[in-house]
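Everything on this sheet refers to the single structure shown next.
Only a single protein chain was left out; the remaining protein chains are all shown in position.
Chain IDs A and B follow the sequence of writing; residue 1 opens each chain.
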Amino acid sequence: MNDTSNIKHQTSNILHFLWRIVDVIVGGIFIYAGTIKVLDPVQFANDIDNYKILPWTIGVGLAFYLPWLEMFCGLALILRRLYLGGLSILTALVAVFLVATIAAKVRGLDITCGCFGHASQNWNFPTHLALDLAIFGVLLALSFRVVSGNRLQDAV
Amino acid sequence: MVKSSLVRQAFVLAALAFVPGVVQAIYFGNKVSWRSPVPASEMVTVTQARAWGENAIWVDARPDNEFARDHVPGALPLNEDRWSELLPQFLAAWSPEKKVVVYCSSEGCNASREVAHRLRKEAQLANVFVLEGGWEEWLKEK
Partner (left out) sequence: MKTHIFAFTLSIALCVTARAGLKWDQTSLELHPTATDKQAIGHFKYQNTGDKPVKFKSVRTSCGCTAAQTQKEEVPAGEKGEITATFNIGERTGTQVKTVTVETDDPANVTTVLTLKAVIPQQLEITPTFVFWGKGEEPKPKTIVVRAAKDFPVKHLKVTSSSPDFQAKVEETGNGQFKIDVQPQETNKQTASTLTIQPEDSQKIFYATARITNAPAPQ
């Protein structure tokens, strides 16, 4: 009986550790993406404008705001502070962004997504879509884990 | 309980991000135009440019064959196909008090912005403007 509960406890600790690594990696990705865009907000404003969804003025406002939001939410994931809020915001941002990217493709617009600034400007559409879907999938998995009550008490 | 915690945390993060965003927007105030992708101070309308009269020096950034067909009276050709060949004659006509007005075929073409950018960056000229609407707009207002 003791052995079983020990094994269960160890497995739980390993799983917890692995999920924490996922938190750090995903959080790190968003901090990196946010930092690149903070360094060149004018380029990011142009990238937003290329989607031809929002008026230029709103695009400029988002270009100054969104990178910081990404960075703070990435940090929330790593530090496990305001974790739920950070995870929800990032999931919503990636979802909106995915829809906008697919819409642009359908309309025949060829654009660099701007999500990783100049680092991503040579990627083609399938590469972008695959990476974004992968990140979205991981965010959903993290959300599912939290909502299903697993280690909810750790999130502050 | 989870929902209200989520909303509260999201609100706090959204508010936190607002502060550096506003600071950066102020810092970058003069590097980006909030009204249009090209800084407003670098664009000029046909009416404004015409009002400059003799003080304006018109530059046609279109390909040679389009310039030869028709152009703004007195305009000088300066395009990126023959930049080093055409630049000296433009510089010969230029003087510091003049305002340079660069145009290409329409609002959508990029050649005038690229030529204007090179004049500002490489030749380091001040008072270089891009004509809003380009040659098409000039023809409309003629």
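The criterion applied here is as follows: contacts are C-beta pairs under 8 Å (C-beta built on N, C-alpha and C of every residue); 3 or more make two chains touch, one makes a residue touch a chain.
This one's a predicted model, so the numbers in the text were calculated from it and none came from an experiment.
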item: Residue among A:R20, A:R80 or A:K105 touching the omitted chain; value: A:K105
item: Options B:E42, B:E66 or B:E136, residue touching the unrepresented chain; value: B:E66
item: Missing-chain contacts mapped onto chain B; value: 62-63, 66, 79-84, 87-88, 91-92, 94-97, 108-111, 114, 121-125
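Keep this in mind: only the chains that are shown with their structure count from here on.
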item: Footprint of chain A on chain B - complex, ascending; value: 2, 5-14, 16-18, 20-22, 24-25, 28, 31-32, 34-37
item: Chain B-touching residues of chain A, taken from the complex the two chains share; value: 38, 41-42, 45-46, 49, 56-57, 60-61, 64-65, 68-69, 71-73, 76, 82-86, 88-89, 147, 152
